[in-house]
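Missing here: one protein chain of the complex. Every other protein chain is in place.
Moving on to subunit A:
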Amino acid sequence: MTNLAGATMSRPRPAFAQAVAVDPDFDLDLPGVEHPIAPRRIQVVPTRQQRRARPKIAYAAVVVAGVLAIVITQLMLSIGLSDGAYEISSLQSQQKELDRTNQTLSEQYDSLSSPQNLAASAEKLGMVANSTPVYLRLSDGAVLGSPAAATGATGAITAGQSLIPNASLNPVTGTPATAADATAAAAAAAAAAGATTADTASAPPVAEAPADIPWTGALPSPTTR
C-alpha cells in the first residue's frame, strides 16, 4: 500500500489514464493529523504494463551521460588538436634551428675538406707525397714499380704556399650598411658614447679560429687474419 502511495505521489498524474483502479481502503496516514472521516478518494493508477512502458531514470542517465561523454570527448579532441598545433609549431622552429646548425656544419665541413686546406694541414703535420708508388700484385706476389722513399724535397706539393685561393676558408663577415652621413653620425654617436660612458664590455667574444684537433685514439690499422 505505502509502496503504491509513494509511487503515485512521486509521479505526476498521468494525463490520460486509460484504466482506473479503485482502492477502497486508501487512506493517507500522515502523522499528527487527525483526520475525520475522510471522503473516499479515487486515484488513477497506471497498470503494470503502463508502468513498464514508461521511461525509467536509467535511460535519462544514459542519455545525459552520453551527451556529457560526447562533449568531453570533443573538448579533449580539440585540446589535443590545439596542443598538437603548438607542438608542431615548436617542432618546426626546432627543425629550423637544426637546419641552420646543419647548414653551418656542412658549410664548415665542405670548406675544411677542400684540397687547399687538406694539403696545407697535411704538410703542417710533416706529411710528404710519394710520387713513386709501388704495387703488390696479389695473384703472384709480384712487386710492380721500384720503391723509393719520399723526401721533403720531392714530396712537397705546395712547398708551404697554397697558390689556389679559397675565400670560403675566411670567416664570413657580412657587408655592413654604410649610411650616407655615417661619418657625421659616427662622430655624433662618439660624443654620445663619451657622455654615457658606453659599456661594451658585455660584447660577446669574437669567434675563435678552429683549433687543430689532436688525434687521441689508436691509429686505424687493418685487421689481418
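Simple rule for what comes next: a contact is a pair of C-beta atoms (placed from the backbone, for glycine too) under 8 Å apart; a residue touches a chain by one contact, two chains touch by 3 or more; residues count from 1.
One rule holds for everything that comes next: contacts and distances are computed from a predicted model.
Peer 1: For the chain that's not shown, choose its UniProt protein name out of "Acetyl-coenzyme A carboxylase carboxyl transferase subunits beta/alpha", "Carbon-monoxide dehydrogenase small subunit", "Monovalent cation/H+ antiporter subunit D" or "Penicillin-binding protein 2".
Peer 2: Choosing among "Acetyl-coenzyme A carboxylase carboxyl transferase subunits beta/alpha", "Carbon-monoxide dehydrogenase small subunit", "Monovalent cation/H+ antiporter subunit D" or "Penicillin-binding protein 2", the correct UniProt name is "Penicillin-binding protein 2".
Peer 1: Pick out which of A:66, A:115 or A:152 touches the chain that's been left out of the picture.
Peer 2: Only one listed residue reaches the unshown chain, and that is A:115.
Peer 1: Which listed residue (A:47, A:73, A:131 or A:151) would be found touching the missing chain in the intact complex?
Peer 2: Candidates A:47, A:73, A:131 or A:151; residue touching the omitted chain: A:131.
Peer 1: From the listed residues A:47, A:74 or A:89, report the one that touches the chain absent from this view.
Peer 2: Among A:47, A:74 or A:89, only A:89 touches the chain that is not shown.
Peer 1: Where does subunit A touch the missing chain, residue by residue?
Peer 2: 81-82, 84-86, 88-89, 100-101, 103-104, 107, 110-111, 113-116, 119, 131-133, 135, 137, 144-146, 157-159, 162-169, 172-190, 192-193, 196, 198-200, 202-204, 206-207
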